[in-house]
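Sending over a structure as C-alpha cells; questions will come in a sec.
Of the protein chains in this complex, all but one are displayed in their positions.
After this line comes chain A, so read on.
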Amino acid sequence: MSTSLQDPIRTAVLSATGLRIATTAGKEILHDVSFELQPGKILALVGESGSGKTTAGLACLGHFRAGLTHTGGEIRMAGSGPSSNILDLPEPERRKLRGGVISYVPQDPALSLNPAMRIGDQIMEVLQVQGHGSSDAERRARVAEVLAEVGLKNDDAYQRRYPHQLSGGQQQRVGIAMAFACRPSVIVLDEPTTGLDVTTQALVLQTIDQLAELHNVAGLYITHDLAVVAKIADEVVVMLSGEVVEQGPTERVLYQPQHDYTRKLLDSVPDLAGKRRVGRTSVITGEQPVVDPRPAAAEDRTRREASANFLEVSGLRLAYGSNQILDGISFTLAPGESMMLLGESGSGKTTLSRCVAGLNDDYSGEVRLSGDTLSAGTRARTAEQRQRIQYVFQSPFSSLNPRRTICESVEVPLQMSGKMGRKERRRRVLEALDQVRLGSSYLDRRPGDLSGGERQRAAIARALVNAPSLLVCDEVTSALDVSVQASIIDLLRALQHETKMSMLFVTHNIALARHISQRMAILQHGQIVESGSTDEVLEHPRHEYTRELLANVPTF
C-alpha cells in the first residue's frame, strides 16, 4: 500500500493511509490501517466483532460513531475537489459526499428503511437530497432504472409498496438501490447479507457484483463470513483488533494465508464437505477428536435397536391466525443421537424447538418423551420431564439476566427442581461451568463482563446443570463469530460424547451439518420436506428445496 495516489497505473478511487481512530477516553481502536479501493473491484474487510472493521468502513464515509475520534491518517478520494482528504473537509461538505459519491449499505435493511415511507419515495429522497437530475420526472426515471438494476420490479405499484410488504432480500436490494441511485464511485457495504438465508444471499451478492462491475464502482465489503468473501471479493484485508494483519488478492489470502490469525479464521469456517475439521485448531478449540458422524452413528444403531425412540414428535401443528407455522411435523430421535433441524427464517424451526421444550403451549399434536406424552406448557409438565429436556436460546445476550451473577442464573434449574442447599448448588454449578470450560472465576461475574462466546457457554452450563437427556439448541451459534462458533460446536460435540445425551440442533447454516449432526431434517413452510442421515441428505438430496440450498451455499 505504498503506491501513491498520483501513480498512473493504479488509480485508486479511495485510499486510506495510516488511519488511526481512538475512543474519546484515549484508547486506540484502529492502529495504522491502510487500504485502497479500485474502481470496479470489491475489497473485503474481514474480521471478527470488535476488530474495527465497521469503524474503518464508516471512516471512509467521514463518519465516526459517538465516542470515537479521528487521531491520525487520511482518507483520500480521487478528484473530490481541492482537498482530497475527506477527513479534512468540514462536516457539511462531508454530508454532501455521502449518498452521492460515497454511499453506504447498512447491515439490517429492516432497520434502515423507513417503515412509514413507500420504497419509491425513499429512493427518490436520496436523489432529491443529492440534487441528482434536473427535474422530478428525470429522478423518477432514475428510480425506475435503479430498481431494475437491482433486479426488482419497477412498475408504479411496486414503487408504492412499504418496506414491510417486501421480503428481507428485497428490502436489502432496495437498500442497495438507494446506495447506487446517485451513481456513486465508492460503496461501503456493511455485512449486507448477514441476516439473509443462503438462497437470497446468493442473489444479493450477485446483484452487488454485477452492479459494481457494470458501473465501475469501488466496493468495500465488510463481513465476517469468509465464504462470502471467496465469492465476491477481489482483494481481502484481514483485521485483528484494529490492525491489518494480512492483505492481498482473494486467492492468495484464502488459499495461501500467511498470517497465523488468517489461518485460524479459515480453519474455523465450517464446510459442507467436512474436509476441514472445525475443532482441531490450536487456540480456537480444544482437543476434540475429528468430528466424524459415522462411528457415532454406528454406535447409535445398536442402541437404537435396544431402546424405543427416545423423543417422538407426531402431527405437530400450530397456527397464528391464518398463518400456519407448523403443519404436521413428525420425527423421532434416538437416545444419544444428534439431529439437525435446518430451515430458513420463517420456516417454523424455532417454533418447533420451543414446542418440544414446552415454551410454546398452544400446539396440537403430540410430543412423547420415552413413551410418555408431554403436556404442552413447561408449567404443566412434571419436574422430572422439565429436567430431562433443556433448551439453549439463540442469543446469549438476551438469555442471561444482566443483573444476576452467572452462578445465580445457572443455579435456577437446581433451585426449581430440588431441595439442594446453597453450597451443594454452588458445587453443581461449578461442575457445570467446568464442563463448558469456564472456571470458578466466572461464578460471581455478571453477563456484562463476559464475551458472547463465554455467555453462550454459561447459558449451555445452565442447561447442563441438571444433567438433561435432551438438549435443544436453537441457533446457538448464529449470534457469534466463526471462531467462537467453532469452539461452541466443538464443545457441544464433546459434551454429547461425555454425557450421551440426545441433541436437537436447530440452525439455518447447512454448512454445520457434518460438524454436529448424524441425522438431519429440512424444514420448509412448517413441514419437514426431507430427512435422513446427514450423508444421505447431503449427497443424495431428494427434495428440490434441499438441492437449491446445497447449490447456494457459498464455499471456497
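One rule holds for everything that comes next: contacts are C-beta pairs under 8 Å (C-beta built on N, C-alpha and C of every residue); 3 or more make two chains touch, one makes a residue touch a chain; residues count from 1.
We take it that contacts and distances are computed from a predicted model.
One chain of this complex is left out of the view, and of "ATP synthase subunit a", "NADH-quinone oxidoreductase subunit J", "Urease accessory protein UreG" or "Peptide ABC transporter permease", the protein name its UniProt record gives is "Peptide ABC transporter permease". Here one chain is not drawn; of A:A148, A:L214 or A:M416, the residue touching it is A:M416.
The missing chain, though absent from the display, is touched by one residue of A:R386, A:R457, A:R493 or A:R514; that residue is A:R386. Of the listed positions A:G52, A:G73, A:G219 or A:P257, the one in contact with the omitted chain in the full complex is A:G52. By the touch criterion stated above, the residues of chain A touching the omitted chain are 24-25, 27, 29, 49-50, 52, 54-55, 67, 241, 357-359, 378-379, 381, 383, 386, 391, 393-395, 397-404, 409, 412-413, 415-417, 448-454, 462.
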